[in-house]
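Here the complex is missing a single protein chain, while all its other protein chains stay put.
Up next, subunit A:
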Amino acid sequence: MTYFPEEVVEHIFDFLVSHRDRNAVSTVSKAWYQVERLSRRSVFVGNCYAVLPERVMTRFPGMKCLIVKGKPHFADFNLVPHDWGGFALPWIEAAAHGCPGLEKLRLKRMVVSDESLELLARSFPDFKALVLVSCEGFSTDGLAAIATHCRSLRELDLQENEVEDYGRQWLSCFPDSCTSLVSLNFSCLKGEVNGGALERLVARCRNLRGLKLNRAVSVESLIRILDRAPHLVELGTGSLTVDHHTEAYRRMINAFHKCKSLRNLSGFWDVDPRCLQSVYPVCPNLTVLNLSYAPSIQGADQVLDCIGDRGLVVVASTCKQLRELRVFPSDVYGTGTAAVTEEGLVAISSGCSKLNSLLYFCHRMTNAALITVAKNCPGFVRFRLCILDPGKSDPITNQPLDEGFGAIVQSCKDLRRLSLSGLLTDKVFLYIGEYSARLEMLSIAFAGDSDKGMIYVLNGCKNLRKLEIRDSPFGDAALLENVGKYETMRSLWMSSCEVTLGGCKALAAKMPRLNVEVINEWDESDETEENPSDAHKVEKMYVYRTLTGPRNEAPDFVWTL
């Protein structure tokens, strides 16, 4: 291959789509490294502290798309202190200097200020797509800057961010000349947008395929929007409070009927069960159905109107193409009538054989159900089950759920992500280590009996990239059993486990290319904080491989050992 001209090598590399493949070919030889780096268009940085932004820009000057992730996943559940880090500004500044041709930026779990958004809006003349997922630190002012200055914007996708709403008419800042939008998602915003501006924007963007509204958008507005854009493929509704007796309801159903291309539905805030019936006509073509904001319905008088096990039975019988399902605990008070159980999951698995991605919160689960689900849906790629009561056993047999999850990992050979819950012993980890060859991310909470559990996983899962553990009895022996493993992984999170300060120090000493961060949030009045002994148990630990060494902007409560 060294005899091939560079253009040919580069052309061959064009066929390599995944980051991993491109990373692999770049290590073959210096020549290939050069060709690859100059032709790389999309760069993925899984941990913003693994590498310096400037270094990325220098290596990939032709970069058009940058994806960066910041805080550890458990930050979503308030386990990471608010000011831990993950700032977007250094990345945007570096890109403004080094890669002004940037067209797309995707950030997840990062702190993004209005200042960074304004810099972004002004620095990249060809900027086309901004995707912010679970970020915070910005307001509608920053969005206004994006709308105003990004002339070729095609995609603005805001997923579950904490956005300060200053009521500024940011949506009205899209100039009349903006007709390029293909995807717009502002579902996470709390405030109202100008209805007229929204409808005019939708009308002039003839290529719009994805639109996700926020709760403040009324049914009337939705109907007008659907009338103008029946070619939508992805739709997130606003607040769906409409009485099924009314003319408005009929018009809404008509509007839905006209949307023949819908494949992805979400939203459904405040939905009345009878309103959901308007969804059924589009159901046969759905591949993604997100009911996470639909409230659970108490005391419904018809089988069809309940979200709950009965509701899932209906979904199972109508949405045959369904690939992804998420059911959240909208009713967490546990009064039981509308909560979902193992029955709903079994129904879904028998009706939706193409299901490959699941996030399911429930009050109870049995081994028998999981074994059935494993048989019905061997195609799971992501399987996340959360039984709301930690450490809860199979209610019928009182056994741990080892066998159930064992069946899942044995049957689902393509499983890449798994979240466990319920009562679990070391045995489930034995199964996971043995069978989950493709597993990349594992989330463990309140599980296991001893260090052996964690060791099975570290020794067994060849492709493990992220391991996050909370409230489980794994200690220093497990942590130090296979230290080389952590350099093959992106990160390890352990909180409320048995790991001690001494164990963390030992790990840091053995592996200089890891950052071992210990997060301490002790009371200032606690005197033991001054000089904790090595036997001191560590509350929160985050370990990740890095090229940069300890970060210099880490807050006081983070000790990098």
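As a working rule, contacts are C-beta pairs under 8 Å (C-beta built on N, C-alpha and C of every residue); 3 or more make two chains touch, one makes a residue touch a chain; residues count from 1.
Criterion: contacts and distances are computed from a predicted model.
Undergrad: What name does the UniProt record list for the absent chain among "Hydroxymethylglutaryl-CoA lyase, mitochondrial", "Auxin-responsive protein", "Coatomer subunit epsilon" or "Thioredoxin domain containing 16"?
TA: "Auxin-responsive protein"
Undergrad: Touching the hidden chain in the complete assembly: which of A:54, A:434 or A:471 does that?
TA: A:471
Undergrad: Touching the left-out chain: which of A:9, A:132 or A:386?
TA: A:386
Undergrad: For the full complex, which residue in A:94, A:265, A:423 or A:518 touches the chain that was left out?
TA: Considering the complete complex, A:423 is the one touching the chain left out.
Undergrad: Which residue from A:46, A:230, A:329 or A:502 sits in contact with the chain not drawn here?
TA: A:329
Undergrad: Tell me which stretches of subunit A touch the chain missing from the display.
TA: So the residues of subunit A touching the unseen chain are 74, 76-79, 134, 160-162, 188, 215, 270, 272, 292-293, 295-299, 301, 328-336, 361, 386, 388-392, 419, 423, 425, 443, 445-447, 449-450, 470-473, 496-498, 521-523, 526, 528, 532, 536-537, 539.
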